[in-house]
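The complex appears here without one of its protein chains, the remainder shown in place.
The chains carry the letters A and B, assigned in the order they are written, with residues numbered from 1 in each.
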Amino acid sequence: MTLEVDKLSATLGPVRVLRDISLKVNDGEIVALLGRNGAGKTTTLRTIMGLVPATSGKIFLDGKDITKLPPHIRARTGIGYSPEDRKIFLQHSVIENIRIALWMSGQNESILDDVFDTFPVLREMKNRKGMYLSGGQQKMLSIARAMPLGKRLLLIDEPLEGLSPIMVRTLAERIKVIRSKRGVSILLAEANVFNALQVADRIYVIERGEIVFEGSSDEVRADENFMKKLMEV
Amino acid sequence: MSAKDRRGFIKTVAAGVAGLAIGGIGGFLASSMNQQPTTTARTETRTVTLRETITQTVTGAASPRTTPTTPLKVGVINPLSGGGAPLGDPGAKGGLLAVELINQAGGILGRRIEVVGPIDTVGLPDRAVDAVTRLVQQEGCRIIIGEVTSAAGLAIADAADRLGFLWMPCEVWTPRVFETRRKFTFRLSWSDAAAGVGAALMALRIKPDVRTIATINQDYAHGRDNWESFRSTIQALKPDVRVVEELWFPLYGLTDATPFITRLMAARPDIVQSTIWGSDRFVFYRQAVPAGYFRTVLHLDTCLTGMDGHNRETWPDGLYAGSQYNRFYPPWDLWPINKEFNEAFIRRFGQPAFAEGAQSAANMFTNFLALKQAIEKAAATVGGWPEIDEVAQAMVGMRVIGPKGIITIREDHEFEGPQVWARTKYVSGVPYPIVDPNEVVTFPAELTVPPPGVAWREWVRNYKIRAIT
Partner (left out) sequence: MIDLSFATYYILGSLFFASLVFLISAGLNVIFGVLRIINLAHGSLYLLGSYVAYSLFIAFSSLDRILLSVTVPLLAGLIVGLVGIGLEYFMRTVYRLPIDYQLLFTFGLILIFADVMRMIWGVNPLTFGAVYFAYGTAPIGNLFFPLYNIFIIAVTLFVGLFLWYFLQRTRLGSVVRAVASEREMSSALGIDIKRVFIVTFLIGAFLGGLGGAVTVPVLPASPGADINILIIAFVAVVVGGLGSVKGAFVGALLLSALRTIILIVFPELELFSLYLFMVAVLLVRPYGLFGAKE
């Protein structure tokens, strides 16, 4: 098991955003955390990354307790993170963006080929500054940048949001490729059930900071009523 | 006139000193006390001090008052940080030295002085007013001594009359202090008005055919008033003198002086008057020396507050400068009390009142001597420990002998003393510049200080060289 989250709670200011969340990501599995805006998806990923402190509960990576580790140590332990708002280094070029993660992961340059093979469009514009990329390109760069550090686990926040259907299919394909080629586990946050089903093996549904459903993608697809309910999200 | 005047001055000084048994500053203090008519109603025994060598007799006064047994609290203020600190810090030390010596000699009429402070004013009006208000209202001080900058000084003079405390500044040269009649302010330091007149006289002496003048100064009361007095005086004496350049920069604000230096050199004035002090002077002279400024321009420094600490790099050879007293040493024999004072300062603080601050130290020291003398004089008159306004009355007309020479406090509370102007030079064996003994000029007070009750601006504008009686 790559990731195990056990009864995790977190607060933002006075508001309790996460209430005893438990979830698991098995080795090589793609798991989607499904929920509407404000349900707690982003906070879950940020708490796993260490950007939001956990008020209670535990987080295990490969069985090792990482709950108290600062974010940069967690990252170096093998977690790659791509936030919802991309957080590209706008003044850095595409390749500089990726290199920073590369240096921190302690790997050699060969992984760059891997990254650029996954996102060929980035190779073409590798010397372009982050600020001159389109939104979709920035999203790709954000994921690409997470790859060097994400040796064990990738946390991707709403990768498919706001993309055209073709782009959704392409990017979903890419995410699966990353998983198969690099053998990492992936936890992604999604608001759209169809997008989630494009990539995920398993789905958790989160509402008001609590996990209310857990099941395989096939189970969700099979249950039409449940699908309808989720679509209202 | 120079050589004759100088001899005259030294003779006067020598006459004053002749009556004193000089044996260290303590000896000076003790002997100066011997001259005092002494009246106290105290009978208690005291610890053995130098002062016990003096026989105290109680003269029968109409209503004898008792001397308080508590120490006399005196507030000491000065800029101790910021750009005023090079003067304020040695100034405060000069004051502390005076208090220690006076206390060692038995205090004032047997009453010890207790210094409250020194409190840092940073040379700023608001900080200074805060400090004096606290000293008066919380510490109960009725006497406050110190402050360097004219900006803060004007505010303190107002506060002194409002809050009712006796105030004697450390420097504060602006004549504006006494444009209003002051009850409690006494300045034992020359004013910019007097300094400017002296500078004009010196300018005419070193360049009798002067036709063009220029200035560079810090842009505040001191710089402005000093220049105005200089310019008005020289133009009153030689109406065809033209101003070809006026340059002003903010106090402590000089960094790159090269544009100023260039402008002054381009204007080709016969004489440049300047009264820059503190770190600004170091900046200006440092950059002016290699630029060749002093080789092409006759520069007159009207703010000689001290020279040790300077060297050829910050003080050019042959610079003409003026001071409110003859503090120059070596040669030491010009005014022995100054020598003793400086030696006492070095003994007490481990180093001389360096560079910019030597005069401030002497001023503060003199302030305390004057205070002691005024209290003793007032006590003799009123028959016991005097009230603060009685001390103020006693100040008027008093002659004070100290490191600055013999000075007189006038009815308008200004100080009256001769000015010393000179060419400075380097001699072997002394790292800092000294005064060229062959080129010392003293201007008596009658020539340089506007008479009491006369508006200084009018006086300098209509300046005439008067016959000296």
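Definition applied: contacts are C-beta pairs under 8 Å (C-beta built on N, C-alpha and C of every residue); 3 or more make two chains touch, one makes a residue touch a chain.
Computed from a predicted model, the values in this text were never measured in an experiment.
**Student:** Which of the displayed chains are touched by the chain that has been omitted?
**Tutor:** A, B
**Student:** One chain isn't shown here. Among A:L8, A:A75, A:L160 or A:A200, which residue touches it?
**Tutor:** Answering carefully, the residue with contact to the hidden chain is A:A75.
**Student:** Pick out which of A:Q91, A:S180 or A:S216 touches the chain that's been left out of the picture.
**Tutor:** The single option touching the absent chain is A:Q91.
**Student:** Which residue, B:W173, B:F260 or B:F415, contacts the hidden chain when the whole complex is considered?
**Tutor:** B:F260
**Student:** Of the residues B:D126, B:E179, B:D219 or B:E387, which one touches the chain left out of the display?
**Tutor:** Candidates B:D126, B:E179, B:D219 or B:E387; residue touching the omitted chain: B:D219.
**Student:** Touching the hidden chain in the full complex, which residues of chain A are there? Just list them.
**Tutor:** 49-51, 70-72, 75-76, 81, 83, 87-92, 96, 99-101, 103-105, 145, 149
**Student:** To test your reading of the contact rule: which positions on chain B touch the chain that is missing from view?
**Tutor:** Given the touch definition above, chain B has residues 80-86, 88-90, 219, 247-250, 252-253, 255-256, 258-260, 262-263, 265-266, 278-279, 282-283, 286-287, 289-292, 296, 309, 311, 313-314, 354-357 touching the missing chain.
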